[in-house]
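I have a structure I would like to understand better, so I am pasting it below and will then ask my questions one at a time.
The chains shown are only part of the set, and none of them has been moved.
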Amino acid sequence: MLSLQAATVRFGERAALDAVDLEVADHRIVCVLGPSGSGKSTLLRAVAGLQPMDDGRVLLAGQDQAGVPVHRRGLGLMFQDHQLFPHRDVGSNVAFGLRMHGTGRAETNARVRELLELVGLPGAERRAVAALSGGEQQRVALARALAPRPKLLMLDEPLGQLDRNLRERLVVELRTLFQELGTTVLAVTHDQGEAFALADRVVVMRDGRIAQEGTPLDVWQRPASAFVARFLGFDNVTPATVTGHAAATAWGKVPVPEGSPQGEVDLLVRPAGVRIGAPEDGLRCTVGVRTFRGNHVTVRLLPENAPVLEAECALRDTPDEGAVVGVRFDAAETVVLAGAGMPSGA
Amino acid sequence: MAVPVAFFALFFAYPVTAIVGRGLKAEGDWQFGRIGEVLSRPDILDVLWFTTWQALASTALTLLIALPGAYVFARFDFPGKQVLRAVVTVPFVLPTVVVGTAFLALLGRGGLLDELWGVRLDTTVWAILLAHVFFNYAVVVRTVGGLWSQLDPRQEEAARVLGAGRFAAFRRVTLPALAPAVAAAALMVFLFTFTSFGVVQILGGPAYSTLEVEIYRQTAQLLDLPTAAVLTLVQFAAVGGILAVHAATVRRRERALKLVDPAQTSRRPRGAGQWALLGGVLLTALLLILLPLGVLVERSVDGPGGYGFGYYEALQSVGAGGSSTFLVPPLEAVGNSLRYALVATLIALVVGGLAAAALTRRAGRLVRGFDALLMLPLGVSAVTVGFGFLITLDKPPLDLRTSWILVPLAQALVGVPFVVRTMLPVLRAVDDRLREAAAVLGASPLRAWREVDLPLVRRAVLVAAGFAFAVSLGEFGATVFIARPDNPTLPVAVARLLGRSGELNYGQAMALSTILMLVCAVSLLLLERIRTDRSGEF
Amino acid sequence: GCGSDEGSAGSGASKGSGSKTVTLVSHDSFNVSKEVLKEFTKETGYTVKTLKSGDAGAALNQEILTKGSPRGDVFFGVDNTLLSRALDNGLFTAYEAKGLDRVAPDTQTDEKHRVTPVDTGDICVNYDKKYFADKKLAPPQTFADLLKPAYKNLLVTENAASSSPGLGFLLGTIAAEGEDGYEAYWKKLKANGVKVVDGWEQAYNEEFSGSAGGKKAKADRPLVVSYASSPPVEVLYADPQPKEAPTGVATGTCFRQTEYAGLLTGAKNEAGGKALLDFMISKTFQEDMPLNMFVNPVVKDAELPELFTKHGEKVDTPPTVTPEKIAANREQWIQSWQSLVLK
């Protein structure tokens, strides 16, 4: 469906997109993840033809899109800041794309009604967009982008302002909808949960380049680099030297899974792999701040002469703040990351 | 609100009512019968009809030709943009006599069209329409372009990704957002052309006449005040009708828009289409504006002994051949003009700015009515105002009849509507939440106005100030009527020179017109430079 | 200086009527040399403040509107075509200026001396000498000549409804052809291709081939309705000055305008106004006028500058129409002229 080749966009000195190559197969849902300012929106704008590229090509269904005007590319884009038309009411905003494609009035009305229902705003057709709450506006923007059923739909933070409940419902319904319509989707999100729930593949961006690409499970289980691991929220990343089944780290010897690459690497220990036990048992740590996370508690552990460790405990097993505990590591929850110069995904 | 109301009442409503009243009241009785009488005269009806349709046609043509220009000036960067923007405003200050000359050179015998295709448009209505476009091109480019440059381009992008072509996106998204500014510009162009005087006289010949010409004749030449009063009322009614339509259509369209920094929205043209558009606009401006102006410049340096600056040198002396055409050398007229224009601009800015600020915040019938009333001066003949001043401002403390302040006051009367109309669309587009943001950061309402509204309308204010200044600089009708000690403004001096035979007089008139153009262009350029850089306050 | 003793101690000595300033209200064409005004001040102690407002018609009408509380003391610039309007409105207070005996009697139309004649000027057809020389054609001299086929499509005139020379030319034809004959005359003139434009500026600067503007605009009309003083002015305002004026005057096509001044009723400084009126028919002022306003003096002892005698043509007193008749018929004449010529 979509293919980017060496896509490059520079703003002054800095490259917002730096020779990005990306392939999105038909009917796939791809989520783009990455820190703020890493070029996600720029990527979508470049594909849409809104952002002229300094270099590289965009191909849609094999066709080079250079010179193809935006409205002929047959794609949809939901803007990060919505860009609802203030002069039109909700219904007419959603209907806009349909009218542009010459859809009949009756069908338009029906589709608008249906979509407003989907996003949880039934009967809002005649409301002024300025009188909507933030989340309501986002949902109208989503409905507007969905309405013309483009073959390639690009969503820039489509659910960012919605509460978890609504978001989860929408993720499920959108997946079903996209499957039905055979829509190819390229969605930006900062919510990893959403990315993993929605996406067939995820793309992690960093400073205008692609840091990793793969299935959600892949990326989660085997972050390609310390950057990706950290971005996914894992703080227990440290340089290590792997020899056989164990790695030498600042936290002492940590067991690693079988077949792990050897030598100088970065090592990730997932919080769930940090097992808290008696003080005399393993690495001695003082218990720092505990953060309640709903299902579980994250505990910061302060070893002597070593970087902070983060551990995840069930509510009931959480040690008291200030307590001294011992820590052991679970090989199943450690991942050897691409170290200096190691190929990604190794 | 009090200041604008007082200004308006004292210097417009009262004088105009008085002069109209004087006309309709004979021996203490109202003579409303005169209305029917005058309105049943076929020649008056002809004039009314011609006035109306040529104004509508001129407005449509101006919008058609100038809107692409507004776009280009708002969204493209190209070398010489600022200079060109100032230059297209120059026609606005030129005395119509001079413009007539330039247009005849273009459209008349031996003009460009005549030489190229053997077409002559002088004394056709096309000459009038094109001259109207020439005069008012800048009105559209500046009022519409001012807002356009601050519109978030992403709105249009949103339409594009929903499948709208360039034009559809413009029509359905940008145009509605611009509607108030377009309407304001159209209104002003309509009023100018509806009350067109010199252009119609010179380019139309005696065959065409507007209400304004008729009112001038009845008042200034025949002193037939009753007929003049009726015609003034007719003009009032027509203008009032247009204002009502404008108020009704625009109010519904005014919405808070996401305004952005204009510096972010303009870039170099991309692609053949945009270059073609830029080229087309530049070509139009060249043919329609620069060429007529060029004719004037050419004539000002085209002396008997070939090209030279002889006429300019002559301007500095009191008179040729030992006699004096002027008690003051014409160059002093530059100083006079600048002084009057400066005072008039200040008055217009203060009064218009206060009115615009008040009109942004308040709504309601009364306020809206006042909004429309403020436009009326554009639809009233300069003679009416001038004569009205004469019979009203004659008692102390307001015996201003012989005071110099009357000139800038009359000029400001035309400037105020400009200020209001250019500022209002932008002010009303400012999202109230920005003001709220300033308030929660500790800014009082006044401070919030200064910190939020003002920077956002600064462009509009500059545009408005530029217009007010240009209007005053070029104002002829009222200036020439108001009794003034002998310090002629540039247009008055030009008119005097043209009113004499003699080659030197003619040449000096052209030279002085060229100077008038330069003064205008340079003033506007300087005005555009007064843009404290964005970080200035930090 | 007869009046120099009056209040020379200082301006504070006297209020309103004894003021040292006398205000002259006039039209935009009024002009006088600084030295001449200085001389007036030297002679009388009054300084002159001049107010100008619009063309002759507008300036007069403004005075009529402010009748009773005038902006000045003396009004200058009402001519014989408008005189009745001024007099009927009681604009002026009678004053018999000193030296009136020197003034040409035929200009003194008002026996009550409410106005004082100041200057005369002739509106005549001008011709482009070069054109007629090139064509080896004699220029026309009379109204009758203008109807000749040889001059077909050569004349441009002004709208009588909106232009003062245009009206003057119409009145000239009325004076020459009679109230009954002028319409027939204009029909023929129209058949002979007269062109009408709105104002003098266009006629002279755009259409007349003999003027500087006309040459640049490739104008093609060698005959124009203008002033008898236009040829000397063409000489005066040329650099270098030519030996001979490029244009000439058809002396049999003239209409004479006389301009008057009068003391405004309700003037604050009557004494000063009177002094000014006296001064306006003094030799000094009268001799200053020709080169400032390009009009002829009305007093016998005033000498015309050489420029006028050399380049101007002497126009014998043409037939005229009385101010009363003009006042009574003006509108109707213009109307019929308009429907005859413009439609």
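Should a chain be cited, it is by its letter among A, B and C, assigned in written order, with residues numbered from 1 in that chain.
Keep this in mind: contacts are C-beta pairs under 8 Å (C-beta built on N, C-alpha and C of every residue); 3 or more make two chains touch, one makes a residue touch a chain.
A quick note: this is a predicted structure, and the numbers were derived from the prediction, not measured.
This structure file defines a complex whose chain copy numbers, by label, are A x2, B x1, C x1.
Convention: only the chains that are shown with their structure count from here on.
Central chain by Cα centroid: B, whose mean Cα position is closest to the mean of all protein Cα atoms. Each chain gets one centre point, the mean of its Cα atoms, and the points for chain A and chain B are 55 Å apart. Averaged C-alpha coordinates put the centre of chain B at 35 Å from the centre of chain C. Distance from the chain A centre to the chain C centre is 90 Å, each centre being the mean of its Cα atoms.
Shared interface positions of chain A, defined as residues touching 2 or more other chains, are absent. The part of chain B that touches chain C in the complex is made up of residues 22, 97, 100-101, 104-105, 108-110, 201-202, 205-207, 213, 217, 219-223, 299, 302-304, 310, 314, 320-327, 383, 386-387, 390-391, 394, 401-402, 480-486, 492, 495-496, 498-507.
By the touch rule above, chain A contacts chain B in their complex via residues 48, 50, 52, 69-71, 75-77, 79, 81, 83-87, 96-97, 100-101, 130, 144-145, 148.
Residues of chain B touching chain A in their complex: 152, 154-155, 157-166, 168-169, 172-173, 176-177, 253, 255-258, 270.
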